[in-house]
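Here is the structure we will look at, set down as structure tokens.
Of the protein chains in this complex, all but one are displayed in their positions.
Right, chain A next:
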Amino acid sequence: MKVRFWGTRGSIPVSMTAQAVRAKLITALSGAAGVDLSSHEQVVAYVDRLDFATAGCFGGHSSCVQLETGGSEHIILDMGSGARPLAGHYLGQHGGKPQTYHVFMSHLHWDHIMGFPFFTPAYIPGNQLIIHSCHSEAEFAFRRQQAEPSFPVDFSLLRADIRFDVMEPGRDYAVAGLTVSAKKQRHGGDSYGWRFDDGKAVVVYTTDSEHDVGDLAERAAFADFFHQADLVIFDAMYSLAAAISVKEDWGHSSNIVGVELCQLAQAKRLCLFHHEPAYDDLQIAQILNETRRFEELTREGAPLEILSAWDGLEVVL
């Protein structure tokens, strides 16, 4: 299974600013003093040596993740603003040839549905879209965001065959060659985590999910849901201190709880996701480093690999 991230930012999309580009250039050029950059190859090698926060960018699209299973049907997790570039990727691969898309929705907050009106396969006759969720209001939410006066093209004008499949948490479903199950999470209006198993690898997508660290039964239930997952995509929007004090009941979690749950679950990889929109690349990179350090400090069994999601990241399992 291959996992490709198209939108990794929490709550609202953000974009890199002129100031941020300038700061990156200054850092990169300051470090180049005395380095021989007389050939193109030397420049490329120098840029490739720079750290990700200087030479790269975590990106700013809201939640959208693609699972590539090797099968003919496509799997998408959430329809945040990252769904727009993902649509371009699919059209580049398949042109107008009819395709089947399975979309799994964590919940219906705006940052998770806002990309759908820009998901061009929905406009193309012959395509089939099945929108899986555990929310009976999913169809209402998708139709409403495209209704007047919020969007110029009404949902009824979409030409693909679009169906809404309301599923139940705690049951195994067979979808596009995967075994899929959902788990209810603590979030305003409820959210659901998804577990995908292709028989070789397990991916858990658990975003917009607050954890009450004092609730031991809840902790055990999540450890069970994450059990031996190859990759856990985890809402690590806040620090632990913020998540249990000023931002208590805001519906999000922290890197610390992500590491603890993954260790308890004996998961292999933790991917920090739903980044705080106020954070710049340096802050997100620092959180990644600190999370790796925390994993090291608390490791008892096999190491847990820590990643931080960015728009464009691919993880091969």
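One rule holds in what follows: a residue touches a chain if its C-beta (ideal position, glycine included) is under 8 Å from a C-beta of that chain, and two chains touch if they have at least 3 such contacts; residues count from 1.
Convention: contacts and distances are computed from a predicted model.
Q: Between "Putative cytochrome b6", "ABC transporter ATP-binding protein", "Electron transfer flavoprotein subunit beta" or "Anti-sigma factor antagonist", which matches the UniProt record of the unshown chain?
A: Its UniProt record gives the name "Anti-sigma factor antagonist".
Q: Going by the contact rule already stated, which one of A:Val3, A:Ile162 or A:Val257 would touch the omitted chain in the full complex?
A: A:Val257
Q: Among A:Val44, A:Val166, A:Ala241 or A:Ala302, single out the residue that touches the unshown chain.
A: Only one listed residue reaches the unshown chain, and that is A:Ala241.
Q: Just checking the interface: what residues of chain A touch the absent partner chain?
A: Chain A touches the missing chain through residues 213-214, 216, 239-242, 244-245, 254-257, 260, 290-291, 293-294, 297-298.
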